[in-house]
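What you see is the complex with one protein chain gone and the rest in place.
Just so it is clear, A, B and C label the chains in written order, and each chain counts residues from 1 on its own.
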Amino acid sequence: MTEKNFEIVQEPIKIEEVISKVEDRNAGAINTFIGTVRELTKGKKTLYLKYDAYVPMAEKKLSQIGDEIQAKYPDAKVAITHRIGELAISDIAVVIAVSTPHRADSFDGSRYAIERIKEIVPIWKKEHWEDGEKWIGDQLEKTAYPDGKPNPEEVQK
Amino acid sequence: MTEKNFEIVQEPIKIEEVISKVEDRNAGAINTFIGTVRELTKGKKTLYLKYDAYVPMAEKKLSQIGDEIQAKYPDAKVAITHRIGELAISDIAVVIAVSTPHRADSFDGSRYAIERIKEIVPIWKKEHWEDGEKWIGDQLEKTAYPDGKPNPEEVQK
Amino acid sequence: MIRILLFAELEEVVGKREIELSDEEISVGEIREKLEKQYPDLHKIRSAMAAVNEEYAENTVLAHEGDLVAFIPPVSGG
Partner (left out) sequence: MIRILLFAELEEVVGKREIELSDEEISVGEIREKLEKQYPDLHKIRSAMAAVNEEYAENTVLAHEGDLVAFIPPVSGG
């Protein structure tokens, strides 16, 4: 079996292909999270994004996230594909699929995966607007670094 | 536009078709919940399921769930397709897709939808085992009615 | 005439999905009693929800000539 459950790809992601990797006779639930490029972020209009990654480490960390989910839910199956390169508005950046026997665990696993991606997986996006461009360092959709610099407490971690 | 966002169908559900109904330039997140037929439930081996529905009311109630999600998250788009008829192990019974600008809301909306389906949408499944068959009245994956009868408090509601 | 729809186990007990009542006006609760008298095995109708014209309705709701009343056992979609 040469199927890879944790991948960084350049081409458009086929959602059903990712989902099919987690299908299982004892799965009653599959949760899928799809991250897409949205046009407006904090009122600013994005023209397109560029994603870059430290590919081998990123695939390793995606796989680690899968292991972490299985440690919590031994019957879970997990697949994650993240795309890099230039993406237009509405393009799919990431597809996460988590199957479990019961539905609550599939939601939890999928939610966990997207949060962990934003913490530990070496992938970066650069937003391109009409009036400029910027690498985004906003793992948790909370912090923006308007001056391009996190504050001291954040550096400590 | 003849596209229906809330449907009861007889044929296999195409996941990407449901997802495409909620795509939006300002959606950054799409959560998809897929309910599949699992082989084992409480140790019992299911051979196949039969779903039946009160179709017009079921579509109306699915649509109401969409309205409830939009009341909470005005930017959300919701699509739900539920299949009825005979389903084999691993077949898809329901696909829910919820798109929102931010990811947390897509998870919440999708989770809300599946819980509400199990409360208010007139759809029933009948499990077929090697040694028998039974209509399941287990909306919330908590109660089974081994004697085919809910207890008095449940009747009151 | 009032049309009555029965689903899932209720349908199986009665042997058909649709029956008719000749009443001009009758409450949902009275329909339950009437049907259980007519079909003694239909006790599960007590725990079913009811809908009049595709909206859930309490026992006190009145159904009239031309209405469609459905009895909905605990649902199990998803």
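Going forward, a contact is a pair of C-beta atoms (placed from the backbone, for glycine too) under 8 Å apart; a residue touches a chain by one contact, two chains touch by 3 or more.
Computed from a prediction, not measured in an experiment: that's the story for all the values here.
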{"item": "Which displayed chains the hidden chain touches across the whole complex", "value": "A"}
{"item": "Of A:V18, A:A79, A:V98 or A:I117, the one touching the omitted chain in the full complex", "value": "A:I117"}
{"item": "Among A:F6, A:Y51 or A:Y112, the residue in touch with the chain that has been omitted", "value": "A:Y51"}
{"item": "For subunit A, the residues touching the chain missing from this view", "value": "35, 51-54, 56-58, 60, 82, 93-94, 114, 117-126, 135-139, 145, 148-150, 154-155"}
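Keep this in mind: only the chains that are shown with their structure count from here on.
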{"item": "Numbers and ranges of subunit C residues touching at least 2 other chains", "value": "78"}
{"item": "Where subunit A touches two or more other chains at once, by residue number", "value": "103"}
